[in-house]
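Right, I'll just put the structure down here and ask away after.
A single protein chain has been omitted; all remaining protein chains appear in their positions.
Should a chain be cited, it is by its letter among A, B, C and D, assigned in written order, with residues numbered from 1 in that chain.
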Amino acid sequence: MSNPPPVIEVTDLKKHFPIRKGLLRRLVGHVHAVDGVSFSIGQAETIAVVGESGCGKSTVGRTILRLIQPTAGTIKVNGTDITTLSRHEMRPYRRQMQIVFQDPFASLNPRMRADDIVGEPLMVHGIANKKERAEQVAELFVRVGLRPQQARNFPHEFSGGQRQRISIARALALNPKFIVADEPVSALDVSIQAQVLNLMVRLQRSEGLSYLFISHNLAVVEHIAHRVAVMYLGRIVEFADTADLFANPQHPYTEALLAAIPVPDPAMKRTRHIMQGDVPSPINPPLGCHFHPRCPIATERCRVEVPLLKPGADGRMVACHLR
Amino acid sequence: MGSYLIRRILLMLLTLFGVSVLIFTLLRLVPGNIADILFDAAGMIDPVEKQKIIRELGLDQPLVVQYMQWISGLLRGDLGFSYISEKPTIDEIAPRIPITASLAAMALTLSVITGVPLGVISAVRQNTKLDYALRVFSLSGLSLPSFWLGLLILMGFVHWFGTIPIYDRNNTPLEQLAFMLVPAMAVGYRASALIMRLTRSSMLEVLRQDYIRTARSKGVSDTGVNYDHALRNAVVPVITIIGIEAAFLIGGLIVTETVFNIPGVARFLVEAIRMRDYPIVQNLVMFIAFSVVTINLLVDLAYSLIDPRIRITD
Amino acid sequence: MDQQVNTQDVLKVNGLTTYFFTRRGVVKAVDDVSFTVRAGETLAIVGESGCGKSITALSLMRLIPSPPGRTIAGTVMLDGTDLLQLSEPKMRQMRGNKISMIFQEPMTALNPLLTIGRQVAETLILHQNMSRQAAQARAVEMLKFVKIPEAEQRAREYPHQLSGGMRQRAMIAMALACNPRVLICDEPTTALDVTIQAQILELIVELQRNFGTAVILITHDLGVVAETAHRVIVMYAGRKVEEASAEELFHRPLHPYMNGLLGSIPRVGLTKRATASEHVALQEIPGIVPALNDLPIGCAFAPRCPNAGDKCRAAIPPFEEKLPGHFAACWHSDVGAKVPT
Amino acid sequence: QKSGGTLRVTHRDNPPSASIHEEATISTVMPFASVYNNLVQFDLSTDRQNRLETVSPELATAWSWSEDGRRLSMKLRAGVRWHDGMPFTSADVKCTWEQLIGQRDIGLRKNPRRSWYFNLKSVEASGPQDVTFILAEPQPSFLVLLAGGMSPVYPCHVNGAQMRTHPIGTGPFRFGELKQNESMRVVRNPDYWKPGKPFLDAIEFTIIANRSTSVLAFGAGKFDLTLTGDLPPSMVDEVRAQAPSTICEVQTTNTQANLLINRDRPPFDNAEIRRALNLVIDRNAFIEIIGRGQFLIGAAMMPPPSGLWGMPAEDLASVEGYGTDMATRRAQAQGIMRKLGYGPDKPLRLKVSTRNIPAYRDPAVLLIDHIKHAYLEADLEPIDTGAWYVRMLKKDYQVGLNVQGIGIDDPDVVFFENFACGSERNYTAYCNKDMEALFHRQSQMIDFAARRKLVWEIDRKLQEDGARPVISHQRQGTCWWPYVKSIRLSSNSIYNHWRFEDVWLDR
Partner (left out) sequence: MSVTVPLDHNAELRRAGAFAHGFFGQARFLARRYPLGAAGAIILIFFILCGIFAEWVAPMDPLTTNAKYSLAAPSARNWMGADMMGRDEFSRIVHGARISLMVAISATGLGAIFGVSIGLASGYIGGWFDLVFQRVVDVLQSLPLLVMALVITAALGPSLENTIIAIALPLIPSVSRVIRSNTLSLREMPFVEAAQAAGMSEWRIAIRHVLPNTLAPLIVLATAQLGSTILTEASLSFLGLGVPEPHPSWGRMLSESAAEYVRTAPWLVIFPGLAISLIVFGTNLLGDAMRDLLDPRQRS
């Protein structure tokens, strides 16, 4: 991954949402949704982002796509900085990056037909005429495992898994190099989930796609990701190869997270160490290490000093004073 | 809370400023002016006299100056003089306000005490005969033009009692109240219907909520579910409608005061518009707008009392 | 009756059938479902979304929205009383008292305008004839019981002031306030974060141990099932297709649906791959769940089943004991009975 | 006769002010006439028709004309006091009429009857009780003008603004209060110079804008008397149906519906089209529909027998457009229009403008329907009251339908107000020097019969000129309950008898 520039490179990305209150929309504070995140994604690589609800996973994805404007940091696509490109300048890059959302119901316009949904990106980018477009759409349908006969149906006539396939087909329409998959299977049934995951893996192999795979399902993450970033309150606390992370978590939060996953095998029933307490609010995150109020091994230092994400043994990155 | 109020009040002032500009401009767009109307009654026009009057009333000044004069007067509490009666505007408006206000209050009270319970009953008995009957009743209230309803009521009075209620300032307060009841019902019917409809749909909406199912799963009786759990939640949106309806009522009162010949501000406003009596119209409109925004503020405050989710802090 | 309690079944459901009569036809949401729960036991109901798990639970509580729903057959014996035959007021005395329920969405399942304390106390007032003060005090105790910190303070707060985990705890406090015989948990953790989910599950297990309550746990997370359930029933398209103890089921699923399900879930630590970049494809169950208003004639799973034959497409397989204590409804259960690897 | 009680009267709208000299509407005259006195007034006890012969003393006890008929000297009543206690003198009379002819400004804003006094040169006060009107030419009708209800004497020491809002007079009632759009009230003047009068304690006028409400209220006994001349014949029927015992009189109100035709602008600069328009109007339909058969057909002057000066019916019938045979008239009109190139398929489109109140709108609607027969397709343009007179004055209309009130049934009033060059109320700006000479001639004639003949002639010429075609003379009703005694109405005016000093309640 050294020679060609990474498909996506994010450096010190920050996104602080202003909180406005009242009728005069006065600024009363910020949600520190993403608070200094750096990573890169290589060709045909899947990076997973895991973490609890509200820790900023989706925000990272959206910011990379410039669907929301980052507060600070840079985003590079194939080595080009796109952080400050105008809407117009963004257009060519839009074709390289796409997104698939969690909610298969809300992510398709209920008033458009499936083929229009899939074909629309082609149209707005002026790719192909009407006839070619129809062909391409049909091909996309086949590629994601949908029957082209259903092309004229409305989204509500599809099942959740099929809808997710339409979403993927739409994302693939522009032949992107990189897809942000924001919890693409969380809303799906287990039996359907496998279909979608397999499809994603297949596509990655055949098209060399890179994924930013956002999820809170660690099992799925382990299955699909090459590397995993564990986020907590807007920061990456641990970043490692999947196998390493699952085999030997370094950060206490990662440990707790892994411990909390129920394993679908009664034979493996174990006494778990369950982390207590709630996730703090990202509006006023705890000082120092964000995790210290819930951390079983926190020390005085954790309360005051922000631990940096530093490379540890075997190239893993951990943000903990103690590990 | 304090600073919230201050901000709300600032916003109210902004709105009122907008209203003042709007009404001032609209009125100046109206063809014809007070001088012509004054002459009209005499059926003659004397250009020299007309100029004199226009000058006397300051209507020859540039509009901006006129506007500034009005607003600065308003801020000093000086509402100017009616063009028609030449009496201070305040003396013309002030005595009429209690009449309209009490009529509106009465109509609103009537509509709330009928609308809310009927709405609840209609929702609880959804799709029964009773529900259909109540819905037809409420939709009728929204469909009958209030002036027609007023006329029919008057016809009924003549037919059955051989008399009609006439507003008389010399009545005792009790008689006055009794008199007001009829027009209050005529306008209140519409408001009642609206409130009932809203209560019904709000109630139905609430009854579908998960927490209602939770209550049922605890073994709460239907009555408990309906009145203890649902109604409380259902009235929240109804309160807004009461605020909005208060503004609407003034519209209804214009025709009702005309039909029942009640010397309130609503009818007075129409007369004043007709007569281009700008000082009256402008100040009265400002008063109405002021009442409406104040009511809205009160509604919002009431909201926060009823619904703990709405916090009025900082 | 009292002696039966500990040794015998608390809740016996037999032939429960609930249909929805809709514009699209009869939705057979729950079709001839039978099961038993013993005191102190956790029975899990698993199955795909829309297969009738919640409706089964609501049928037990007699809270089916009607119209369009109707429970048209079956018995629900709670300590020897058929709930389905009770008058509505009698049934009300059961709800929240002998049988209570926790719902999926802790965000919406609490009345936003009432304090937590009051909502917990309400159950006590309704069923235990407590005075308001006594109930309030007991409610605070219950909140402490479910490990809500600063319970006195929280009792006076409104639902929106609590986090999701706290709310679910409050729900549990409410459901357990009268020490019911049966507690139905309808996906109690799905809406929660993993770490919180673990806390809640642990809490339920712990309370069950203390109270000896029979728990019906509805979920589609097989991990949760594996960690908490004693026995499991698997539902598919409104019908029960398999029932066994948890160990048995995970070890030797007999129904091809369950078999496929186990094969299709990625598991932490079990994913095998040659290199970091090479995935082993998950086992897929092709197709989708049939619509409940338009079920195939035979086995509902037949269209997706790799083993399906003509018989499967012609007749609904009987639900029978294939191995000791292991029931399934499949014409080919011998084929399905291989351990997934 | 009994004293005491409050007379309750219905009223239709807000009087523009309480100052009679500044207004020309019954809305002001009826409620406030009782506050004032005139110099002279019409006596109704001998004759229901207001005319020179019935003029009788009020504040002037006696009067005499000079030899040349150019000086009218009057002896004023002594010991009369204004309501504020000031004595009434000849200075007040001088003041009032000097204001009316523009020689003095006591703060009146409007002077609608300026044209009445075209002939008054000055007023002399030779002593506190002696006053002389000096005229340019002899004018027998001058006394008639002074006797009208719209000629009260104003106090010289009170300014216009007060007269509009809180008038001071010498009359039997004092101003009580005026609540805009609500009510007016006058109360007994205990120091009235006519001993023993008035009988009533107070009179209260309640404004009820909706006429049906007001009729219902009157019929229900909430009121004793209706605003005079306010009830159209249809409403009188209504009252009679509701309360058969009430007394209702329908009288000529001295208001006429007439057409303002803009002869300076196409298409009505063409005299032929004006003729066609005049021919096709079915005056009888107006009488029948709007007047419920009670309105009168006439020319500019009020027709007999109510009126004194109107043409006899047979004379009138010979004026073009007054013939009874509608079919022929329509054929004639269609012939004219065809010749000009119009027809059923090519109608002439135009606008009929009128004031946006029912009394104007109803006849206008009828008019539009009638003129369709002459291929004139008209739209109605209702003009807001505030803009109506200005539009007329600017001649910004094609055809206007106007309803015009005339204060006194007298040719001087009618001719000089409406047809004299430069008069403010001459909306059509009709200006014919020859006719104007005739107006002056009739005004100076002492002999009644000869004068009336000349008036008829003038009237016929005005109609034939199409100066302002008259459609109908209105008659409207006044109703009161039988226990209201001594209400007397004249046959040719609604304005002149509202002193209320003789009225009493028999309850």
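The definition used in the following text is that a residue touches a chain if its C-beta (ideal position, glycine included) is under 8 Å from a C-beta of that chain, and two chains touch if they have at least 3 such contacts.
Quick caveat: nothing in here was measured; it's all calculated off a predicted structure.
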Touch criterion as defined above, residue of B:L151, B:I166, B:V225 or B:I241 at the omitted chain: B:L151
For the chain left out of this view, which of A:H16, A:H30, A:K76 or A:R95 touches it? A:R95
Among A:D103, A:E207, A:D241 or A:E305, which residue is in touch with the absent chain? A:D103
If the hidden chain were put back, which of B:T114, B:T199 or B:T258 would touch it? B:T258
Touching the left-out chain: which of D:L100, D:V215, D:I297 or D:L350? D:V215
In the whole complex, not just what's shown, which of D:I168, D:M235 or D:L316 touches the removed chain? D:M235
Interface with the unshown chain - residue positions in chain A: 25, 62, 65, 67, 90-91, 94-95, 97-99, 101-103, 106-112, 120-121, 124-125, 167, 170-171, 173-174
What chain B residues would touch the chain not displayed? 11, 14-16, 18-19, 22-23, 26-27, 29-31, 126-127, 132, 135-136, 139-140, 142-148, 151-152, 154-155, 158, 197, 201, 204-205, 208, 247-252, 254-255, 258, 269-270, 273-274, 281, 285, 288-289, 292-293, 296
Residues of chain D in contact with the chain not shown: 210-212, 215-216, 232, 234-235, 237-238, 241-242, 282, 284-285, 288-290, 292, 356-358, 361-362, 364-366, 368-370, 380-384
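By our rule, only the chains that are shown with their structure count from here on.
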Centroid distance [mean C-alpha coordinates] between chain D and chain A, Å: 89
State, to the nearest whole Å, the distance from the C-alpha centre of chain A to the C-alpha centre of chain B. 53
Where chain B touches two or more other chains, by residue: none
Chain B-touching residues of chain D, taken from the complex the two chains share: 14, 16-17, 22-25, 27-28, 109-112, 114, 161, 164-165, 178-183, 206-210, 212-214, 216-217, 219-222, 242, 384-390, 393, 404-405, 424-425
Complex contact set, residues of chain A against chain C: 44, 52-53, 159-162, 189-195, 197-198, 201-202, 216, 218-220, 222-224, 226, 241-243, 246, 256-269, 272, 274-276, 278-279
In the complex formed with chain B, which residues of chain C make contact? 61, 63, 89, 92-97, 100-101, 103, 105, 108-114, 122-123, 126-127, 158, 160-161, 171, 174
